[in-house]
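A single protein chain has been removed from this complex, and every other one stays in its place.
Moving on to chain A:
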């Protein structure tokens, strides 16, 4: 009896020690060898980013010209004033606009500049006096009697970062400073909304992050027209010659690009990198057959058939082999001799004066009729030189639209200076930079948060060190970009936001994330079971037996006590 009891105890001990070895050595060993490598990610910072409080700060300098404030008022005018405006876009996103307004009176040189006969000249000489940094504005308040502006205009917006604001008639001398400032404030805000950012622009830029409530059709179309923010764009000009037998076309694209496009792109260099090329495509047809209009003896393309024009042409354009940036296509289509002249008609069946149209986020097409060059005695093919000034005027306008430069029309009472030789005013660039920075920040946060979510949900994905590095650098750049926006340093904000978007995209699209993503669990268990089942079942059974015996013994002991 005693020997069998000893024997039983030894068996129990052996079972327990085997179970202990399996649990203490086997399980950690199995765990460590089958674990997927997951580098550390700044999850808490990413979660903070998911909840975005974006503050945009704009510096405005308000300069009172002679005759707008009295010396007594001048003393009372505060030096600075800060105005905040808060908007809640949705539960995770809030916007705050801070306008830091500084007041001062005009210096003598500025007074001289304001004495110029026209507003444009005043604008130019003010610009030469001082150059305001990117993202800030100077508003000159000029007396009501000033002749710089025409009678019915109150505000002049220059080519740089200055505006002239005519003080209202009711603000003659004798009013208090408070009344004066209260009178100026809404109008300064209006100027700001035109020249730096407006709430509609910023919410449109946030569209990657926030689902916008469906507004009117027009505004959606407007917001969808421009290309999405990208670190670079490829611009391709294509000359389509469907009929090389009848005409030989010459276009001086090198010269035209240098003259018209390059100045604009040089100015836009802080926003993105641009690369330019051009090609000539022969036998490239439009996808639709134009209708012959016998009344004007011309061929017409209706606005509803324009949508079908692009696809067949696109097959010939060729994708860009050298980079993966979005491509802006500008096509100059010279109709063949049998379908010429060709005119584009708008919705109201009227001829479009430019004979061109554009497709949102794709590019523009212009039809260039050359039927005037065909003469009865002409020998085919006819040599034709294309008037590039006419063509580039249309393409430049389309380029501005597609890059999102021109998005708001001037409110009544505003006079805009015509944009200069670069095709882009300084404040238009600022405006673009504001919305691009916000858009980049929004896109990068969405990318990073969804990446974090994905990695959280699918535990099988290996996170390599380089991905963790990209994520961290994206998060750092994002924080810096948000901080710079808050401080009002627009140039740095855009720079950081671009870095953030690049790092986040690199992390998101890293091919190593796809490895083992779909390694199925059932196959894993099919391999484990032949080993684990026969090993674990005896251990489990003997453990159960030990437990039940121990319990029985205790019960017996209790029964004995009783």
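By our rule, contacts are C-beta pairs under 8 Å (C-beta built on N, C-alpha and C of every residue); 3 or more make two chains touch, one makes a residue touch a chain; residues count from 1.
Please note the rule applied: contacts and distances are computed from a predicted model.
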Next item on the list: Name the absent chain as its UniProt record does, using one of the following: "Phosphatidylinositol glycan anchor biosynthesis class T", "Ribonucleases p/mrp protein subunit pop1", "Phospholipid-transporting ATPase" or "Transcription initiation factor IIA subunit 2".
Entry: "Phosphatidylinositol glycan anchor biosynthesis class T"
Check: For the full complex, which residue in A:182, A:458, A:531 or A:544 touches the chain that was left out?
Finding: A:531
Next item on the list: Identify the residue among A:83, A:259 or A:476 that touches the chain left out of the display.
Entry: A:259
Check: Per the definition of touch given earlier, which of A:36, A:147, A:266 or A:385 contacts the omitted chain?
Finding: A:385
Check: Of A:127, A:187, A:339 or A:400, which sits in contact with the chain we cannot see?
Finding: A:400
Item checked: From A:14, A:182, A:458 or A:550, residue that would touch the chain that is not displayed -> A:14
Notebook entry, point to check: Which of A:208, A:277 or A:314 sits in contact with the chain that's absent?
Noted result: A:277
Check: Going by the touch rule given at the top, which residues of chain A touch the chain that is not shown?
Finding: 4, 7-8, 10-12, 14-15, 18, 221, 225, 236, 244-245, 250, 252-257, 259-260, 275-280, 282-283, 303, 306-307, 316, 318-323, 344, 346, 352-354, 356-360, 364, 381, 385, 388-390, 392-394, 396-398, 400-401, 418-419, 421, 423, 526-527, 530-531, 533-535, 538-539, 542
